[in-house]
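Note that one protein chain is taken out, while the other chains of the complex remain in position.
A, B, C, D and E label the chains in the order they appear, each numbered from 1.
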Amino acid sequence: MPDAIRYRPEDARVATRFAGIRTFMKLPWVTGDLTGADFAVIGAPCDGGTTFRSGAAFGPSAIREMSVMLRSGNLNLDVDIFRYLSGVDRGDAEVNPCDLRDSHRGIERAFDDAVRQGVLTIGLGGDHSVTLPQLRAVARRHGPVALVQFDAHLDTYDTENGSGLTHGTIFRRAVEEGLLDAKRSIQVGARGLFGTGAIRESEELGFTVIPAKDVHERGIEWTAGRILETVGDRKVHLTVDIDFFDPAFAPGTGTPEVGGFSSWEGLKLLRSVGGLDFVGFDVVEVLPSHDPTQITAYLAGCVVQEFLAVLAAKRRAGKEADRG
Amino acid sequence: MPDAIRYRPEDARVATRFAGIRTFMKLPWVTGDLTGADFAVIGAPCDGGTTFRSGAAFGPSAIREMSVMLRSGNLNLDVDIFRYLSGVDRGDAEVNPCDLRDSHRGIERAFDDAVRQGVLTIGLGGDHSVTLPQLRAVARRHGPVALVQFDAHLDTYDTENGSGLTHGTIFRRAVEEGLLDAKRSIQVGARGLFGTGAIRESEELGFTVIPAKDVHERGIEWTAGRILETVGDRKVHLTVDIDFFDPAFAPGTGTPEVGGFSSWEGLKLLRSVGGLDFVGFDVVEVLPSHDPTQITAYLAGCVVQEFLAVLAAKRRAGKEADRG
Amino acid sequence: MPDAIRYRPEDARVATRFAGIRTFMKLPWVTGDLTGADFAVIGAPCDGGTTFRSGAAFGPSAIREMSVMLRSGNLNLDVDIFRYLSGVDRGDAEVNPCDLRDSHRGIERAFDDAVRQGVLTIGLGGDHSVTLPQLRAVARRHGPVALVQFDAHLDTYDTENGSGLTHGTIFRRAVEEGLLDAKRSIQVGARGLFGTGAIRESEELGFTVIPAKDVHERGIEWTAGRILETVGDRKVHLTVDIDFFDPAFAPGTGTPEVGGFSSWEGLKLLRSVGGLDFVGFDVVEVLPSHDPTQITAYLAGCVVQEFLAVLAAKRRAGKEADRG
Amino acid sequence: MPDAIRYRPEDARVATRFAGIRTFMKLPWVTGDLTGADFAVIGAPCDGGTTFRSGAAFGPSAIREMSVMLRSGNLNLDVDIFRYLSGVDRGDAEVNPCDLRDSHRGIERAFDDAVRQGVLTIGLGGDHSVTLPQLRAVARRHGPVALVQFDAHLDTYDTENGSGLTHGTIFRRAVEEGLLDAKRSIQVGARGLFGTGAIRESEELGFTVIPAKDVHERGIEWTAGRILETVGDRKVHLTVDIDFFDPAFAPGTGTPEVGGFSSWEGLKLLRSVGGLDFVGFDVVEVLPSHDPTQITAYLAGCVVQEFLAVLAAKRRAGKEADRG
Amino acid sequence: MPDAIRYRPEDARVATRFAGIRTFMKLPWVTGDLTGADFAVIGAPCDGGTTFRSGAAFGPSAIREMSVMLRSGNLNLDVDIFRYLSGVDRGDAEVNPCDLRDSHRGIERAFDDAVRQGVLTIGLGGDHSVTLPQLRAVARRHGPVALVQFDAHLDTYDTENGSGLTHGTIFRRAVEEGLLDAKRSIQVGARGLFGTGAIRESEELGFTVIPAKDVHERGIEWTAGRILETVGDRKVHLTVDIDFFDPAFAPGTGTPEVGGFSSWEGLKLLRSVGGLDFVGFDVVEVLPSHDPTQITAYLAGCVVQEFLAVLAAKRRAGKEADRG
Partner (left out) sequence: MPDAIRYRPEDARVATRFAGIRTFMKLPWVTGDLTGADFAVIGAPCDGGTTFRSGAAFGPSAIREMSVMLRSGNLNLDVDIFRYLSGVDRGDAEVNPCDLRDSHRGIERAFDDAVRQGVLTIGLGGDHSVTLPQLRAVARRHGPVALVQFDAHLDTYDTENGSGLTHGTIFRRAVEEGLLDAKRSIQVGARGLFGTGAIRESEELGFTVIPAKDVHERGIEWTAGRILETVGDRKVHLTVDIDFFDPAFAPGTGTPEVGGFSSWEGLKLLRSVGGLDFVGFDVVEVLPSHDPTQITAYLAGCVVQEFLAVLAAKRRAGKEADRG
């Protein structure tokens, strides 16, 4: 069966991890036809939507640099990812460092091309604004999707500092564009908001909001339950803003917010909603310039690895069911 | 009602956060008459009392730098601070970099001036020795107060390295000077002590001591209960040494101590004792030179923000009661 | 005579440097009428024009932080600045983090307001694109000016990465807008160019270009001579991109270029052209996130201090001439 | 009784901590006869066995640098270590930076010399490969011992990147050499493995394995119970890989793994197995080049301090029993 | 003519530099047939030969990360490199993190394969020991070559810390293996030696040695003259240890030595010997863990760029001669 897997990393137990060009997990760099790939990692090196610290445009590169340490095995789900999945690194979308809308067009093109070919896209940000063009690509194929958002913020302001298009407004824009089924969408971990009215504004758009406080007080399992219940069987785009995690665990981000979650909690939450029907995924807001020990970039890579493990475990379960 | 609020920050949803002179939260810088202000933030840039890493004199500046990211809204208490409170940044006290006692005199003058005008002072340290002159100013107006101290240390040694006045001796000095009602005072989070006798020595001064171990094992709510019970209705100065938090959450401090608390735990504890009658507050021991990702400075700012939210929520409750 | 000086810093020999709100050199923060001021420092916290590392929006704050170490005395010119000059910090221009043109409008407004009041403006960047709105303000009052540019780059591309407005295109735009007298303008220190044709393109716009190689081989005095000769008696805006200096001296910048100049060489060059008729000045491209030891921010402050000393020495010379 | 203690640190309440040559805890540096010492700290500055980030050879020095902040008192166990224990710093083993086997010979000699003299050795790594020569020294005296391993990895691969001797293979080698009683040995905290089969391979060697997931889900007390049950009354070498802790708490390590443990959890686990019969101890994989705030080095020192406190508390209990 | 150039980077004036997989200069990654390439960049991520700080194995990746800022144009030589040269990134050699000799075999294989195909190899270290296998590959094709070595050290010890194969012994080994024509070889910049006899030892092997002092006192041109005179028309391998530069310019290296050279001096020296007949080139000893501002990695890339510009200028001169 594994020989059916076309694209996988070198075996890191054999090939030295610190050697080689930095593709994500040292997966093959495939720029053309995606036949034979289940997923494609695509960088979205754009930080034109940021309203505080900038520099997230270097996020994809930093994530790839540490991703060479990621391994195929995932103990939490007891699965070896590349026995069940085939994946590639597709490089980065074309961006325009001085024109956010133009960058978004480039990102949309890159994701659209992959989505059309039927692979699941794994976006590496970039500031959170890069999720908007990803949703455009995803919704073009799948129709309005549910959003599951792990994030210290809601990103549903109407305008921020005079702009309607920032990393803090994109999910309002996505609703307005009809990309999301807000009623099936849920925002988890909010704690850094300009005012207390922001939650209400997000709810008025249709989103369910679980502030950080509720996650802390009711626990990861309760939270997962709320997510599963809200989304149901809707197709889902899962977006993980690395600032969902506490700054202790993810210092390298543009707008860190204290009172966040540990790496264990975040990965557990991700696994706990593994049963959803994912059609898109991204991790955003890694800021290498504030990540001197690289733990943020590595955590972002681990979030991707956990997500891939979820997919692999489902694929395995499917195969076992077939054989059953 | 909000128009009764004289001093508040710009609306960060409108004004770009990274623009502007760095006052705390971009509050107005008011150096003279404080009429119309409920609180005044005052820096105490002094590290002459430190016995290990120095550099905390740059703490106030570092806290202000990151404080531009703080927002008026506080989700944990569901309150918008500046609907209920008016506050200013008063700049820094005058200090003498080579004479600790002279620095303390300058700090006392700065706080005394504000306390006399009836505003609540928010001190930004500086090493923990700066709390002593603050207590002098507070006690001059309010008489001996209860101390609530979140700290990895007790700071009640008699002498340290040959000096009677260090950041490790000040609360003994404060008791001796009659500034504190030690019987109503409580020290929470102790774990970094030279010897096991130190707790006993602190207790002999009258303090109640809750070591870190008890907080970990019995929980935040139990701890809050012990604090409320000890202090009762005494007027309180709350002092937060940033090393109360684990070094993972607050690496930038002079004497970090492992086995500490998460940012969530610390802020929750603070909220949980919100019912106390506060007359003074400070956060100390931020060391920018060991805070490359600025998470410590930001956490210190968040501690202040949480405290302000507590005050605002009480003010709101009072107004609602009035209207009731 | 000194009592005629309205705005000056505290005497740093008396007032502790690390205490106090961080205005530039701890000058008074004056936001309204500028009567009595010779110069006004204005921050332009904008990095929307950057095409490589971003983060220069935090430059003004970082320069101010280290500027508290700057002193009134300048040994190289044997002058005490504030015996002859009066100056203020005007804070930052309003910017829009996600809209470069809007930021430029805000910057233009801030500088225009000061220029109109007859003070010389000292701009603190920000990426180099912020010089464009400064030139608009300067040229509105003074007509097309000569540009003297110390810079590793020319910033006269037509487009860069698909944008016509970046930190690499602004001086072409300035020529097109009629803000500059390019024939009287000179670019010094170029070494980081995409292609060798770039110099020719700049020359075709009218600029004189002195590549880094010529400065190294012919020396600072020769270079100064070329500048003086080119500019003549034209009114001058002097713009210093901190990447003029070698990365050893100024690591904290967005596009460092090796083979640059020492701090001594740069300051000497600045002094050597002190006889020019300056009507505007700025220092740009300080990137705090890559400046862990703060030497870049401090160097930028020293560049300003040297420029102020040049002005002061000229003022002194004028006074002495009056008395003569 | 205390006067029977031959070697102890200066009293840090008297002697300034940041003064003096950096021996561990400022203990006496004793290179010859160890009579009168209960334990000896020995550095193993070797990173030739590392397969990812190197630099752990500077670990012993970094641990010593921060160890001057360690204190004799331990609140968790309510014991003053040097009332019951006498200890020295023996400096570092001789190593060969370019020959791992030669380094291991030097390390074995250094530990063997101390073990023969009957003192308990405290090893400071170095990459985890340095535990192998320590086990050789320990087993020569005590016969095959039980291993208790706190670690994100298992280190029981057969080969890694073409080498049979790396920091990832040493415990397989130790079993093959008859140094360990694998049936009595236990590995706690595993989460970073190349494949899911690695646990089975370790179990086939005889080890009991408790993955990180089980520790998180069942708790520290359950884990301690499993350790005590597995080891029984076997003599034990306890090895703590600092990557057992989450990267938030220990960023400075060669192969950080997210989803790890807090400092409080780790120290509690250590205390909870204090009843074991320890004959060797080491802490490894501190990487100073990725530890800008020194919190990893300090945590490693605190792990040693907690272990010494465990020993001291047992010694005290023994004395009390004698008196009883 | 340019259309004859098969492999070149994207035009960085069009394609955003921070986007894309990090190959050197964003050159095509070509792993098979090298037809059509003039040069091939090959990483040698090995630090098993280091005797002080380790971590240079991450050097190739760090150089590539910053190399995206390198441009085709070189002003010093007034040449656009890729009008005359075609080049690729071949990725990294296979290395064994725990076995230096095995790593050297892998490096030799990688370079040998490229050298056999007739391309000039550009090695990116790694510690200086990686030059030895490069010389083996070069000498296999070209016979014993002249070595031109820019370096703070001589690397001709017989043994170092008990090993005969370290980054400090390799050029003695190369002489013994007959890879070098020592009489035609020259070592420039020496200043960090264990004893004053080391120069004599190097001279006894046949090398000409120019200590740093002579370069400083007699200048770059004199030094270049000595190099040209020594080497004559011998085929040359030029090896640049980044520690040739002063730590101010290249802090990120394993054994920095003060009293070194500026970036301008080093690049000028390189250009000044451009007339030599180069058959191999490498730059080594970049240590990313000590390069927080990336200036060392960038300088290493600039050294390569300057070397490529030298080659391009010669190619241009040849073409012009052909046309003449």
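As a convention for this text, contacts are C-beta pairs under 8 Å (C-beta built on N, C-alpha and C of every residue); 3 or more make two chains touch, one makes a residue touch a chain.
Being a predicted model, the structure only gives us computed values, none of them experimental.
**Student:** With respect to the chain omitted from the figure, which of C:132, C:175, C:295 or C:311 is a touching residue?
**Tutor:** Spelled out, the listed residue whose C-beta touches the missing chain is C:295.
**Student:** Per the definition of touch given earlier, which of D:9, D:73, D:91 or D:144 contacts the omitted chain?
**Tutor:** With D:9, D:73, D:91 or D:144 as choices, the missing chain is touched by D:91.
**Student:** Contact with the hidden chain only, please: which chain D residues?
**Tutor:** 15-16, 18-23, 29, 43, 45, 57-58, 61, 64-65, 89, 91-97, 292
**Student:** Can you list where chain E touches the absent chain?
**Tutor:** Answer for chain E: residues 51-53, 157, 159-162, 190-199, 211-213, 216, 246-249, 251-252, 255-256, 258-260, 262, 290-292 touch the chain left out.
**Student:** By the contact definition given up top, give the residues of chain C that touch the hidden chain.
**Tutor:** So the residues of chain C touching the missing chain come out as 11-18, 69, 71-76, 78-80, 246, 248-249, 262-264, 267-268, 292-295, 298-299, 302.
We adopt the following convention: only the chains that are shown with their structure count from here on.
**Student:** With residue numbering as the guide, point to the option in B-D, A-E or A-B that repeats B-C in over half of the contact pairs.
**Tutor:** A-E
**Student:** Would you kindly tell me how far, in whole Å, the mean C-alpha position of chain D lies from that of chain C?
**Tutor:** Once rounded, the distance between the two centres reads 55 Å.
**Student:** Taking each chain's centre as its mean C-alpha position, how far apart are chain D and chain E in Å?
**Tutor:** 41
**Student:** Where in chain E do residues touch two or more other chains at once?
**Tutor:** Residues 15-16, 18, 57-58, 96-97, 292 of chain E each touch two or more of the other chains.
**Student:** Indicate which of the five shapes (line, ring, star, complete, other) describes how the chains touch one another.
**Tutor:** It is other, because the touches fit no line, ring, star or complete pattern.
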